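A single protein chain has been omitted; all remaining protein chains appear in their positions.
Our next item is chain A:
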Amino acid sequence: MARFDPYENNGGTCVAVAGADYCVVAADTRLSVGYSILSRDHSKIAQLADKCVLASSGFQGDIKALQKNLAAKELIYEHNHNKKMSCPAMAQLLSNTLYYKRFFPYYAFNVLGGLDSEGKGCVFTYDAVGSYERTGYSAQGTGSTLMMPVLDNQLKSPSPLLLPARDAVTPLSESEAVDLVKDVFASATERDIYTGDRLEIVVINSSGTHREYIELRKD
């Protein structure tokens, strides 16, 4: 007797890398279900505030609802405080919103990237129920296990084992970080069937938000 499954994994991978004064958030644009492709041009990235971008992979129905929920809460914040939400504030809000549905979670694996109030890059990585951590870089989604070891190796970020605790932002320049993200997606596309088609890269820095698209393998 088949039971209705409220969830579905639409695949895809999201990555974010924080630098000294920039943040790169990238995700592929393939939407799949099972072994089929539903769309080659579906964005997983949502701009929630000036300096705050959310990339989520998982069940796109829940992701759409989560993004709408956060956008509405951000608008209320703007009305009450007369300014847009900062990235760390949005990070906490996202965590609370996810935990609110602890017993029927949003099937969304999130990576939040942006600039903090000092203009430094920040990346926050989440699990499905809201546990989060500020890191220097992160990957979530079907290709994350293929990408994280490469990012660990290539980003030259300070090791988390060092004392005193060091900021995990990468010392790489913005263009080097963008090139690395492109390489890492190209590699994951080779082996992960759910990742491919096109890569959407969003770079946030002091001059604003800049979007770029790169073609990936379509098989």
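Rule of thumb we're sticking to: a contact is a pair of C-beta atoms (placed from the backbone, for glycine too) under 8 Å apart; a residue touches a chain by one contact, two chains touch by 3 or more; residues count from 1.
As a convention for this text, contacts and distances are computed from a predicted model.
Visitor: The complex has one chain missing from view, so what does its UniProt entry call it, picking from "Proteasome subunit alpha type", "Centromere protein L", "AP-5 complex subunit sigma-1" or "Protoheme IX farnesyltransferase, mitochondrial"?
Guide: Answer from the UniProt record of the missing subunit chain: "Proteasome subunit alpha type".
Visitor: Hey, which of A:Arg3, A:His79 or A:Arg191 is the one touching the hidden chain?
Guide: Touching the chain that is not displayed is residue A:His79.
Visitor: Spell out, residue by residue, where the missing chain touches chain A.
Guide: Those residues of chain A that touch the unshown chain are 68, 72, 75-76, 79.
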